[in-house]
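With one protein chain removed, the remaining protein chains of the complex are shown where they sit.
Right after this comes chain A.
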Amino acid sequence: MKVLAAGVVPLLLVLHWKHGAGSPLPITPVNATCATRHPCHSNLMNQIRNQLAQLNGSANALFILYYTAQGEPFPNNLDKLCGPNVTDFPPFHANGTEKTRLVELYRIIAYLGASLGNITRDQKVLNPNALSLHSKLNATADIMRGLLSNVLCRLCNKYHMAHVDVAYGPDTSGKDVFQKKKLGCQLLGKYKQVIAVVAQAF
């Protein structure tokens, strides 16, 4: 059973990263045993804090790089095109318990990770020469992957939670180019706003 659980969790994690998955997916079966492939780091919360600080520190630069690469009208109409109007973004309550905050953080990072995947894919086509933007997007996605793993470890170890329902943003693959740019910009604006709150909460 342990072996099964150990194999299922990473597999579902991989599936979870699939770009454009629009509907919520359970990370693990509800009755799955909480187990992690590797032992969690002893100073897990500190690592989570550091990763959040890292994300918070680079979020604004990523946002600027993004809207600059899209060209006019984006840089001069940030409020209209890049406002954090992401309706289905997972909520976060900074005054909740650690468990609640970790669960909400998990949902947010999962949402952001999927959205960043879409943005990265789109930008490689739309702005193939914006290498610094690609690099920043990839670096952010890498940190998010690590953060997601750490949060899962924490939930599993301390709260014995093996299952968190997550939701993803809309798939942009069928949208027109301008809409792709706009959705990406909105998402990154939201990300910049949310990550500051989340980093502060931990």
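Criterion: a contact is a pair of C-beta atoms (placed from the backbone, for glycine too) under 8 Å apart; a residue touches a chain by one contact, two chains touch by 3 or more; residues count from 1.
Rule of thumb we're sticking to: contacts and distances are computed from a predicted model.
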Quiz item: So which of "Fibronectin type-III domain-containing protein", "Phosphatidylinositol-glycan biosynthesis class X protein", "Cell division cycle associated 4" or "Vang-like protein" is the UniProt name of the chain that got left out?
Solution: "Fibronectin type-III domain-containing protein"
Practice problem: Sort through A:L81, A:L102, A:I119 or A:L183 and give me the one touching the missing partner chain. | Solution: A:L81
Quiz item: Which residue among A:Q70, A:S115, A:N150 or A:T172 touches the omitted chain?
Solution: A:Q70
Quiz prompt | Missing-chain contacts mapped onto chain A | solution = 70-74, 77, 79-81, 83, 125-129, 176-178, 181-182
